[in-house]
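Omission of a single protein chain aside, the complex is shown with its protein chains in their original locations.
For clarity, chains are labelled A and B in written order, and residue numbers in each chain start from 1.
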Amino acid sequence: MRRSLPIVSTLIVLLAASYFLIPLYATFQFSLQMVRGQWSFEAYRSVFNSDVFAATVTFSTIASLAAILVGVLIVVPTAYWVRLRLPRWRPVVEFVSLMPLIIPPVVLVFGYVRLFGSTSYLPLTLSNAGTNTLLVAGYVVLSLPYMYRAVDNGMAAIDIKTLTEAAEILGASRFRTIAAVIFPNVRSAIVSGAFLSFSISFGEFVIASLLNRPAFGPYLVQIGQDRAYEPAALAIMSFALIWACMVLMQLFAARKPGGRILPRLIRPSARSVTP
Amino acid sequence: MSFLRIEGVKKSFGGNTVVRGFDLSVEKGEFISFLGPSGCGKTTMLRMVAGFETPTAGTISIDGQDVTAQPPNRRRIGMVFQAYALFPNMSVADNVAFGLKIAGMPAAQIRERVAEMLTLIGLRHLADRYPYQLSGGQQQRVALARALAPSPRVLLLDEPLSALDAKIRVSLREEIRALQRKLGITTIFVTHDQEEALSMSDRIVVMNEGRADQIGTPFEIYNRPKTRFVASFVGNLSLLEGEGTGDARAILAGDEVILPFPARGRVILGLRPEAASLQASADRTNQLTGRIDEVNFLGSLVRLRVAVAGAGVLVDMFNNPGNPPPGRGDIVTIHFAPADVQVLEHTPPELAIAAE
Partner (left out) sequence: MSAEETLGPAPMRATSEGATRRLGLRLGGSWLGLVPFFAFALLFLFLPILYLATGAFQNAAGEFTLANFAELATPNLRAAYSLSVRLSLVSAALGTITGVLLGYAVILGGLPRWVRPVFMTFSGVASNFAGIPLAFAFIATLGRIGLLTMVLRDVFGFNLYGAGFNLFSFWGVALTYLYFQMPLMLLIVAPALDGLKTEWREAAEILGASRRQYWLRVALPILMPSILGCFLLLFANAFGTLATVYALTGSRFAVVPIVLYQQIQGNVLYNPNLGYALAVGMVVIMAVSNTIYLVLRTRAERWRT
């Protein structure tokens, strides 16, 4: 690449940036126009004052956190066990963890509705708790590929087998090995996967809607049909939420194992630059 | 007039000067090595000949034509890279044909030339393989054929052997040299390996900190190093400090050593391991006595380090199956000829033995 000015690249980047930023700006400005003739945060106030908003946000937060918890409980021991004892099973487990990528949510929930319907051996859809279980299970399935990838990468970064053997030869029990050695070392990876998982399930629409759950996604659609300005405000808030999740995810994914739970704001390396 | 001329070439990146004033004339068909440690500017100099970097000052001309401002794709130069750089999407034959296709050669001629080149490197049977199916040595031979196929005016080799196993490295360097002689192509070879440079080159340019410290034949470079850097970088050299008496003698910690020529004041003397011997002979009139610190059995050679005059002197002796070498702690006398003593620049304060 000769020292010619990168005109083409600059042009492409500017075009892409405007395509990305104009809708965000437009949405933001639109969200401020609820009161005629002046800028105001009235749309946001209206959203926050709504009981349905609070209820659905609470519901979706709990559902997403439950999905993260279940996902971690299923994925972490499995990934650990596969790496430690059953490396031959790795392709199989990996394949299963990737399966959800080819199952659209609408198909998955269709299967749930029929398999766990009123005439089934396990009629989960008949009770509230049962339906909530299905919702959480669906979210676990949706985030399974990402969760597994994140955790498995975290375990690949440290030599899980040698660490376990080292802990065992020092006399640690299996439980202690996992709690004191393995978990702290893959904690960042788990947290990173959790943020991605949260951003997937929090605003999810299809499964929640078809299971008839009072979740945030269906609430958004309802607002979109009823109101003009609140949807714009909600879009901005959603974008901010996803942004936060992604930034936190990247932060945790890039961290060395064994660090503190919350990353320091000032990196120690930044201070040690001066000799 | 020389075929490739490099005159007064300088190169800086920002405030960092990498090449400071480089002059070289290369005859047609000559094999020149740029030898030096990493960061000495040898690769940057090569890349300026290729056209990937533009000199900050100076000119480069090939066959009487100034190419300093010419882009690489106009220079008609062949180059072989350290990491092979074969195009992974093309078969061996297509890789070799690439330059010919770009030059617009008719297809039938291309086929002929490719076959010729592959025969030359002995890989004709692998014409339809892909690079990832070849070993490192095979890939580098294909890279060589690709560089040579369009009949370039100059061939540039950028550490082509350093990614290979030791055995292949030796056989391939002989192959490259034979091919170069056969085609009579002017070649510049960049390496940090003195053995490669010494064994392959017509002339060697020893580079240090962006300068050519010495330019000469392998024999000259090895036997008559001009600077302490060249002396220590090429081959093994034991260094001894002494006091020149002004009449072709020097005193080293009480012992007297005869020099090839007069020197006065503090002197540093260099001695090659193969020039020192435990046997006396008519011309080995110098003697130094010391205790053996270390015995390294290297196979055909046994290398001793003898503590002499506060320094360590390396002595090579041939392996003799009937006669085991002396052991550690033995007191021995080293014999060497005055003509083999190298009197190097004066005044460096510390005594040192040049490491490998």
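Throughout what follows, a residue touches a chain if its C-beta (ideal position, glycine included) is under 8 Å from a C-beta of that chain, and two chains touch if they have at least 3 such contacts.
Only a predicted model underlies this, so the values are computations on that prediction, with no experimental measurement involved.
For the chain missing from the display, the contacting residue among A:Gln29, A:Thr58, A:Ser127 or A:Ser173 is A:Gln29, taking the whole complex into account. Residue A:Arg114 is the one among A:Arg114, A:Lys161 or A:Arg176 that touches the chain missing from this view.
Within the full complex, the residue among A:Pro77, A:Pro123 or A:Pro214 touching the omitted chain is A:Pro77.
For chain B, the residues touching the chain absent from view are 50-52, 71-79, 81, 83, 85-90, 98-99, 101-103, 132, 143, 146-147, 150. Against the chain not shown here, chain A presents residues 1, 6, 8-10, 12-13, 16, 19-20, 22-27, 29-31, 73-75, 77-78, 81-82, 85-86, 89, 93, 96, 99-115, 134, 137-138, 140-141, 196, 199-200, 203-206, 210, 217, 220-221, 224-225, 231-232, 234-235, 238-239, 242-243, 245-247, 249-250.
Just so it is clear, only the chains that are shown with their structure count from here on.
Distance from the chain A centre to the chain B centre is 57 Å, each centre being the mean of its Cα atoms.
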